[in-house]
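Structure, as C-alpha cells:
Note that one protein chain is taken out, while the other chains of the complex remain in position.
After this line comes chain A, so read on.
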Amino acid sequence: MMNARSYQGNPQKNSPALGATLAFLGVNGLLALLHGSQGCSSFIRLQLSRHFREPIPLNSTALLEDSAIFGGWEYLKKGIAVAADKYKPQIIGVMSTGLTETFGDDMVSALSSLRSERTDLLDLPVVLASTPDYIGSMQEGYQRTVESLLTTLTANSEIAEEVSGSSKAEEDSKARGQSESLPAVVLLPGCHLTPGDVDELKEIVSLFGFQAITIPDLSISLDGHAELEAAPLVQGGTLLEDFRRLAKCRACFSFGLSMEKAGDFLKRTYGIPHTNFPSLTGLAAADSFILTLARLTGRPIPEKVLRQRDRLLDTLVDFHDQLGKLRVAVALEMDLLYSLSSCLAEVGAEITLALAASPAGIHRLSLPVPIEVGDLEALEEGAQTSTLIIANSNGRQAADMLKKPHLRAGLPVFDRVGYPQKCWIGYEGTQQFLFDTLNSQSK
C-alpha cells in the first residue's frame, strides 16, 4: 500500500541527524556540532525544543554556496576549531548531513588535518557520527552516534586503568558519593526511551544493588529541571570519566534492538557480558529484565518490584475485557512500535496496523500483523476500523480526519505536556500505559 507511493505524506520519520543530536545531548560537557547548512540545525533545535521544552544546544558548520562547489572539509575544520576556542567543551560531537555526505566530506581526515595544525587540540575528544539524511530515521542516527561515542571515548579505557591504578576518575566518582563497592553495569537505552524511562531503569537497577553507567543519560540532561544556568554545552548526562570506567563493568544491558550492536561492541572489545532487551514494556518484557537482574545478583527480587508486578497483574484481570476490545493502529519508530504493540498484543488487544518509520530491524522483530514501513498518510488509509491511534503529535491530522482517539507517543509530542517525563517501562510504566490506553476510549 505505502510502498506504491513516490512521496511521503505527513512523514513520521525524523532525520537521522536529529537522532544523533538526541544521543549527544545525553553526554555531559559535550558540544554538538552539525556539519551542514544552518537550516539543518535550526529545524532540529526547534523540533527537539518543542518536544522537551528545553533549550537545545546545537552548533553548526553553517555551510554556504561555495561549499557546494569546494566541499565542506575546510568548514568542518574551522567549525571544530572555532567551537573549541569559543566554548571550551570537554568533548565535541560532530554529525554529518545529507549535504556533506553527498559531497563526500571525509570527516576523519578533516579532524586529523586539524590536529596536525592545532596540536593544542590533540587531547580534545571529537566523536564523529555519520548520519546522512537519506539513510534511515531518528533511530538509526541515534544508534550510529551511540556506537561512535563508545568506540571513540572508551578507546584508552583499559590502558588508563592499568597505568594509573587508582585513577582520577575513581577519585572523582568517590567524591560524587558513589561507592566503588557497588558493582557497576552499563545501560544502553535506545532512543525510544524517555528521560523518565531512563530514570526508572536506573532505579530498578539500583534496587538490585548495582551502580549504573548509562550511555547516553538523558535522565539527567533532558529531564526538564530548573538548572542554575543554561549553556551552549550539554549539562548533565554521562560523564567523560564514565566512558573510561566502562571496561570494569560486570554486565551490559542494551534496550531496543537498535542498541544491540553497541552492546556487542563492548562485549567484543572488553569482554563484558551483554544482553539485549528489545522491549521493556509489557509483562513478559519486564519479567525478562527483572529475572536477568535477579540471576546476575543471586539475590531475591526486591519486595517493591514484586509488589509492582502484582499491581500490574491485578490491572490485567480487572480490565481484560476492555483490553480485549481494543483495535489499535500504531505508527512509530521501530523500537517503540515493537515495545508498545507487543505489550498490547500480549494482553489481548488487536493490532490492526503497525507502521514503522524506517525498515531497521524489520526482519527480526515480529508482531501479530506484518510490520510495514509507512507515513501518516498510510495511517489515515489503514486505520479506519481501529478504535485507537498511537503515533507522535503529527498523527493529529489522521486522528482528526478519522475521528479516532489519539494517544501520543514517540517524538515529537508538542500538543500534550509532560511526555519527556512520562514512563512507559517496567511493571509500573506498563500499568500506566495500559491505563492511558483504556482512558482514551472513554467518551
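Observations on the model:
As a working rule, contacts are C-beta pairs under 8 Å (C-beta built on N, C-alpha and C of every residue); 3 or more make two chains touch, one makes a residue touch a chain; residues count from 1.
The rule is short, and it goes like this: contacts and distances are computed from a predicted model.
When the listed names "ABC transporter permease subunit", "(Fe-S)-binding protein", "Tryptophan synthase alpha chain" or "Nitrogenase iron-molybdenum cofactor biosynthesis protein NifE" are checked against UniProt, the chain not shown comes out as "Nitrogenase iron-molybdenum cofactor biosynthesis protein NifE". When the missing chain is restored to the complex, the residue among A:L99, A:L218 or A:L246 that touches it is A:L99.
Shown as candidates are A:G26, A:G79, A:P195 or A:P278; the residue that touches the absent chain is A:G79. Listed by residue number, the positions of chain A touching the unshown chain are 5-11, 13-18, 33, 36-47, 49-50, 53-55, 57, 59-65, 67-68, 75-76, 78-84, 86-87, 97-99, 102-103, 132-135, 137, 226-227, 229-232, 394, 397.
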